[in-house]
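Sharing a structure here in structure tokens format.
Left out: one protein chain. Kept in place: all the others.
Residue numbering begins at 1 within each chain, and the chains themselves are lettered A, B and C in the order written.
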Amino acid sequence: MINKILIANRGEIAVRILRACHELGIATVAVYSDADRNAMHVHRADQAYYIGPSAARESYLRADKILDAARKSGADAIHPGYGFLSERADFASACAAAGLAFIGPPPGAISVMGDKARARAAALAAGVPIVPGTDARAHLSDAELIAAAADVGFPLLVKAAAGGGGKGMRSAASQAELPAALAAAHSEALAAFGDGTLYLERLLPNARHIEVQILADMEGNVIHLGERECSIQRRHQKLLEEAPSPFVGDDEELRQRMGALACKVASAVGYANAGTVEFLMDEDRNLFFLEMNTRLQVEHPVTELVTGIDIVKEQIRIARGRKLSRKQSEVRMTGHAIECRINSEDPYNGFLPSIGTITTSILPTGPGVRVDTGVYAGYTVSPYYDSLLTKLICYGESRGEALLRMRRALEDYRLIGVKTTIPFHQKLLDSHRFMAGKFTTRFLDEDFHVADKPPTNPRIAAILATLVAHQQGQQTAHIQQHNVRDTSNWKWVGRWERMHR
Amino acid sequence: MINKILIANRGEIAVRILRACHELGIATVAVYSDADRNAMHVHRADQAYYIGPSAARESYLRADKILDAARKSGADAIHPGYGFLSERADFASACAAAGLAFIGPPPGAISVMGDKARARAAALAAGVPIVPGTDARAHLSDAELIAAAADVGFPLLVKAAAGGGGKGMRSAASQAELPAALAAAHSEALAAFGDGTLYLERLLPNARHIEVQILADMEGNVIHLGERECSIQRRHQKLLEEAPSPFVGDDEELRQRMGALACKVASAVGYANAGTVEFLMDEDRNLFFLEMNTRLQVEHPVTELVTGIDIVKEQIRIARGRKLSRKQSEVRMTGHAIECRINSEDPYNGFLPSIGTITTSILPTGPGVRVDTGVYAGYTVSPYYDSLLTKLICYGESRGEALLRMRRALEDYRLIGVKTTIPFHQKLLDSHRFMAGKFTTRFLDEDFHVADKPPTNPRIAAILATLVAHQQGQQTAHIQQHNVRDTSNWKWVGRWERMHR
Amino acid sequence: MKYTTSVNGNTYQIEINSAHQITVDGEIFAVDFESVSHQPLYSLLLDGGSHEAYIEYDAEGWQVLHRGDRYTVSVADERMQRLAQLGGLQADAAGREFLLKAPMPGLVVSVPVADGQPVEKGDLLLVLESMKMQNELRAPRAGTVQRIRAQAGQSVEQHALLLALV
Partner (left out) sequence: MKYTTSVNGNTYQIEINSAHQITVDGEIFAVDFESVSHQPLYSLLLDGGSHEAYIEYDAEGWQVLHRGDRYTVSVADERMQRLAQLGGLQADAAGREFLLKAPMPGLVVSVPVADGQPVEKGDLLLVLESMKMQNELRAPRAGTVQRIRAQAGQSVEQHALLLALV
């Protein structure tokens, strides 16, 4: 029985999982680091346990502390969310050893899919084509990788064997660019996963990144919930996802074929629970297996909105040993959903992360808008974890309606205190190529710039800035009246300094 | 053509309508009174016009000022929302005379339905049974009403001829209670509608208040979108609505019969646009026509969630002269939706209205939760308009899931600065009779009290209060250190005064 | 500091040992207590449990809103306890008059009581129209009406004195 779940995560996904538990009447246990005492997941859980300093390595990545909190709290299951310990087979095994249900796949399936080489072998064995590349298990040195590159073919990607989420990944268009790409990927992989092992993979021209959500129960039943379009990536980081893919469109045969391939891969490794099979699709709609994410995906809400299935509740249901709630024939995609990742990054300054205290948060709401967030006005964004603040998800009867609704929602959102990617998404949604659905994984890096289009209303901006400057000048004068002693040039100097700081 | 819409309303419904316009690419014009300069609808509109002092009579009820704003702004249509001018045939006519599309029914239909007596006659003529009562057109005096009461039969309701929304309505169980009920209803009706005319209506025992949403285009096509359950009322004010009605349940024959009756009533008066036909349903599922609301209803979102139809967009579509987007056979109710009205009222103190500045607003979000609101942290709730702050609407695959989700959402909601009905809804959702769907229109007034159940955790409450009291005592001491002059009993007196103020 | 705290007929002896430890009826607990967003919203972690509550002080005591339940809590520290036992505070508090003030600006619809009239707890004292509703203001306890300052038809500001109950 599962009556109390410990959520070994933080941020929006911890809050998302808490909500599913509350709705199922399951008690919840949060864990938190120093930086997260006032995080929303701590406030919203029934219980909360401190697990260490802010650095993830000393808290959210510490399996021992999390298992200790589970024991103290009397939890009987652990949901790992995404990132952190979610794809660590040893953690899944340790949960089982401690008598805790791990809400995710069996350790064996995590192991296979966590090793890119074994994953590719498993996909091949299941009859799914793979992208040409080197064997990640071989632990090739930089020199060996450089030697193997010609066989793989350019352009290519340098990828981390232990990787995921675009971290430790770099592209190289030619032999000349390879050494720098290897160096950058190596250091990022080491920092992100504690493992700098790299491999190479051919970069398909004009490819789409499309993934399939699957659900599998412990009796071996596997179904798919259709695809998600994830080609909108900046340096291999997804920024916007949709379901269905505008590229697949109403090609139901392709959708079902892709879904069946995903189910086959999952079955081949004895998969259970929710998972995602990622594909590249070339211009001729040929499919290549990329990898399988053995966990809940950031972008799972778009699938929830078009299928009406609550994936987190299904995960818990499966972990309880129940059969899937639906047969494949009962899964239907209706309408269209889009997710924008609102990160604390400055899109006008190279997506540099931004930290600070959120002073205002007026959420976009109303029909067809879903917000998954872990932040609120008064919350301080720290530099310790990833920059995802909020997922804004919009549903529409058609892709057009979903897009227009998302534009409205982005304009309604007021998030002040840190810089965010909201303006980036507003610009993206105005781009004709995006609107037309004509983009590949290279679109953001090659063909789109947030400051491309001239802004539409410079006169209003000039008036607004002048009114604020005038008001602040007045305020300075006003303050000065109360400080009669040091008069003379104070106001002037103050303004001059403000001008130049 | 409709390219720019003036929204002759305020609060959450003005924001709701703005959103539909934005999503359709239609420019928007807000109007505002003194109290509303910083209301959300003013910030969110493309244009905004001042229309007068805070009292509605001097601003939102001033047709001349609103038409003037429409002219100045270049709007080509007016959406009246609910309340204010929405059911005034003369306003609809004035719009037409000014060359503006009125997004609502033709003046004739408003007239008939706005006069309760003609409405009842129209329903009877269309073959729909009515509740026994007096003729509102007769303008009976108090003495005449008292004389007629015996024929109508007790218990009965005193209702305002110009009424709606439960205002100017009182019940009387016997002849003895009638004079007081007449006096109260008269003065409330006069204040709310500027018309104190009353009539009597038999109060059916154990009745349900169930209403049907209809849509009609200008070609005479009429469809219904199923029913809403509205029996949860406190003194005839709806507080919670759901779709479908748990009383109708899966009796599809009853649903379609009721829907057909509603369409018949609408057709009988040449209705166009969105409207709601209200019925009473007795224990034996007999239907009686109550009234027709010739406007968008507060509780329209529950119907939107179960049918997938955006009613406000349909209203605009109809006003543009287009055909309905769906046939009756294409309308399907799926799942269950519940709406809780979050009012600025104190449920622990007789639902006394509460005013003040909202200091914190952390919205409940996540899967299946919709929030329609016009308030934000920093907004001041004024005493001039009605107390509805936010509509919290939850969707679930079943009524059970929707209820559990609503409980979760109510618990997640943090709205600080005014007292709200959130705790009332939390208690209501815990009531076994409500959960079982076994309630009538008298449930809240007779069988439910918000403080009935003993609270579950007095020890935690005691600890929390003690910690805050201790902290504030400490802060007092701390402040005192900085004010060394008047020492002695200051701290003590301060606390004593705090204890007794 | 030691406190005697009462709520819903239960009384607790609570001692604040330090910022992170309290004793409740002899049992020691580790606590972590913070205000959220600088609002009267508080987060308490106690014995593994996470509790968020809205807490404010009004005429009736500490109002705690916790998971949809409203508690009225009285907290007394040692000195107040001693004074109360000597009879000083209690008697004074009980004998004080109740001042009915306007909870919001509005229009007085009716004042169905007269100066010197005795009323029971729950009796209607005044009807105030505001926010499009007629609001009935009732007696919080038994007493005698005095100093009526409002009459039907009069507009009143928030916090205006309407009448006294002695």
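To be clear about the criterion, contacts are C-beta pairs under 8 Å (C-beta built on N, C-alpha and C of every residue); 3 or more make two chains touch, one makes a residue touch a chain.
Owing to the predicted nature of the structure, the values given are computational and were not obtained by experimental measurement.
The chain not displayed here makes contact, within the full complex, with A, B. For the chain missing from the display, the contacting residue among A:N3, A:S141, A:S174 or A:S187 is A:S187, taking the whole complex into account. One of A:L124, A:A150, A:A173 or A:I463 touches the chain omitted from the figure, and that residue is A:I463.
When the whole complex is considered, the residue among A:N286, A:T360 or A:S398 that touches the unshown chain is A:T360. What chain B contributes to its contact with the hidden chain is residues 29-30, 37-38, 42-50, 72-73, 376-379. In the full complex, chain A touches the omitted chain through residues 167, 184, 187-188, 191-192, 344, 348, 350, 352-355, 359-360, 383-387, 410-411, 414, 416, 422-423, 426-427, 430, 451, 454-473, 492, 495-496, 498-501.
Keep this in mind: only the chains that are shown with their structure count from here on.
Chain B has the Cα centre that lies closest to the mean of all protein Cα atoms in view. Distance between chain centres (mean CA atoms), chain A to chain B: 39 Å.
Centre-to-centre separation between chain B and chain C, using Cα means, comes to 30 Å.
A separation of 47 Å divides the Cα centre of chain A from that of chain C.
Multi-chain contact residues, meaning those touching two or more other chains, occur in chain A at positions 44, 376-378.
Among the residues of chain C, those touching two or more other chains are numbered 37, 39, 49.
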